[in-house]
Each structure stands twice: as C-alpha cells, then as structure tokens.
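Entry: chain A
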Amino acid sequence: MSGLIDLFTIVAVSAGAFFFLAGTVGLLRFPDALTRLHALTKADNLGLGLVVLGLLPHAGGLLAALKLVAVWLLVLLSGATISQLIARVARREAPPS
Partner candidate 1 sequence: MPPVASSVAATTPAGLLLVLVVIVPVVGVLPAFVCGGRWLERITALTIALGAGVAAALALAVLHSDGPLVYLLGGWPPPLGVALRGDGLSAVMIAVTALVVCAVGVFARADFHTPAETDEVRAPFAFWILLLGIWGALNAIFVSGDLFTLYVGLELLTFAAVPLVSLDGRADTLAAALRYLLFALVGSVLYLIGAALLYGAYGTLDILLLSTRVHAEPATLVAAALMTVGLLAKTALFPLHLWLPPAHAGAPAAASAVLSALVVKGSFFIVVRLWFDVMPALPGDAAAQLLAALGAGAILFGNVLALRQERLKLLVAYSTVAQIGYLFLMFPLAFSPAHRQLLGGSALTGGMLQAISHATAKAAMFLAAGLMYAALGHDRITGLAGVGRAVPVSLLAFALGGVALMGVPPGGAYVAKELLLHAADETGQWWWALVLQIGGVLTSSYLFLVLVHALGAAPKPIVLRAPIPLARQVAALALALCSLSLGLIYWRAPLPVPRGIVSNPLTASGLWKVLWPVMGGAVVAILLGRWGDRLPRLTSRDDAVAMIAPARRASVALAGTLERADGAFRQWPLAGLSLLLLAIMFGAAMLAAGG
Partner candidate 2 sequence: MLGPAHIFGVCGAALVGFGLYGLIASPAPLRKLLAFNLLGSGAFLLFGVAARRGAAAGFPGDPIPQALVITGLVVAFSATGLAVALLVRQFEVSGASTLRSDPPPPADAEA
Partner candidate 3 sequence: MTMASLFDLALAAAVLALAWWTISTREAFAAVIDFVAYGLLLALVWVRLGAVDVALTEAAIGGGLTGGLLIGAAARLRATEAAAAAERPGPAVRLIAAVGSALIAAGLVAAVLSLPDPAPTLAPNAAANLAATGVGNPVTAVLMAFRATDTVLEKVVLLLALIGVWSLAADRFWGGRPGPHHQADPNGALAFLARLLSPLGIVIGAYVLWVSADEPGGAFQGGTILAAMWLLVMMAGLTDAPPLRRRWLRLLLIAGPAIFLAVGAAGLWLAGAFLAYPVAWAKPLILLIEVPMMLTVAVTLGLLLAGPPRRLE
C-alpha cells in the first residue's frame, strides 16, 4: 500500500515539475508579454496543483493537508490577479495591432 502511495507521489510531483519546466521554457522563449504570461500561469497553476496533490498523502493529518490545499488556492488567486494586472499594463504599453 505504502509503495503505491509513494509511486503516486513520485508520478504527481514529477508531472508537476514537468509543468514548471514547460512554463519556464515558455517564459523564456515566447515572443511577447501576453503569451509569456499564458505559459507561466497555466503551467504554474497546474504544476503546483500536481505537486500539492502528490504531497497530500504525506501531509500527516487533515489540518496539514488543508494547509497544503490552501497554499495552492492562495497561489492560484494571487497568480490570476497579478497576471491580469501585468496583462493590462502590457496592453496599455503595446496595444495589440
């Protein structure tokens, strides 16, 4: 049983790490601010979600698990807001043609 849980953790955290990697590559390679934001937020939200999911079985208690989920939700919330704000500034400075 614990072997299966460990396998689940490894798979989920690795998948999360892959999304982080993909998001970072997108941040570096995409041409303008909006597409970079797209790459970053999508990949990070999903990546962090998978990492948190993978860690949940190891949280050692309901309260700790809830804290982990809360971390993910908070990052989702602030990430969404910040990318909105950045996108607005990006559009103001270089309006889409």
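If you want to know what made the cut, all candidates are chains of the complex that A comes from, given by their letters.
Note that a residue touches a chain if its C-beta (ideal position, glycine included) is under 8 Å from a C-beta of that chain, and two chains touch if they have at least 3 such contacts; residues count from 1.
Keep in mind that what you see is a predicted model, and the values were worked out from it rather than measured.
K.L.:
Just give the number of the candidate touching chain A here, out of 1, 2 or 3, all from the same complex.
P.N.:
3
K.L.:
So in the complex, the part of chain A that touches candidate 3 is made up of which residues?
P.N.:
74, 77-78, 80-81, 84-85
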